[in-house]
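A single protein chain has been omitted; all remaining protein chains appear in their positions.
Presenting subunit A:
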Amino acid sequence: MASAFPPVYSFPPLYTPQPNALIREQQVSTWIDIILQYCKSKDSWCMTFEGSVIDLSTLMIEIATQGIPKERESIFKNNDIQRAVPQSFMEEIWKKLVSDGKAISTDIKTKNSRTFYIFWKNVDSWASLILQWFETTTKLNQVVTVYELTQGDESIGWEFYGMPEPMMIHCLKPLLARNRATLMKDEMGKVVAIKVV
């Protein structure tokens, strides 16, 4: 696993919030890079506050069966050099991730969930990728369900294959803003389908 990380990952001072403000800023962005890289390499969309990647569906099952999630491998903990990021510094990193738009709380409405969707591409490039999908699959002006978009056979091989639905809806927002897409909701108000023109 360590080989996937840049050399800075085994540099002990990385795990201590640096007192120098300028350095601290760079340190946080180094962390963000590491997290995004990590999620991308693992094809993962979600990460807990403690820094371990999860699959939301399996998480639900785990909670249901075991009550509490078990101790998982965390990006913030480096056992090779016996270092871990302290809680307060994790908070700072997440705050920065969220404010940069590179992460979003899984509980999109209340924003107080301890798990996050990680955007290892920014929202705009996701949106343009989705648009590209519509163009190549000639689905323009057709209604496509969100499930079809994320899990369908035609999406296999695309980077957004397997993306959680709430995250996908978030990614469609730039298209909505450009009036290229219309969302269709069910009677509960949940987005189920989309039409891109």
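Here, a residue touches a chain if its C-beta (ideal position, glycine included) is under 8 Å from a C-beta of that chain, and two chains touch if they have at least 3 such contacts; residues count from 1.
Operating definition for what follows: contacts and distances are computed from a predicted model.
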Worksheet item: Which name from "Ubiquitin-conjugating enzyme E2 2", "Ribosome biogenesis protein BOP1 homolog", "Vacuolar protein-sorting-associated protein 36" or "5-cytosine rRNA methyltransferase NSUN4" does UniProt give the chain that's left off?
Response: "Vacuolar protein-sorting-associated protein 36"
Practice prompt. Would you mind spotting which of A:K42, A:R83, A:K121 or A:R180 touches the chain that isn't drawn?
Written response: A:R83
Item to complete: Kindly state which of the options A:Q27, A:S52, A:S74 or A:T150 is in contact with the chain not pictured.
Response: A:Q27
Worksheet item: Of A:P19, A:G157 or A:G189, which residue touches the hidden chain?
Response: A:P19
Worksheet entry | Interface residues of subunit A (partner: the chain not displayed) | 8, 11-16, 18-20, 22-23, 26-27, 30, 83
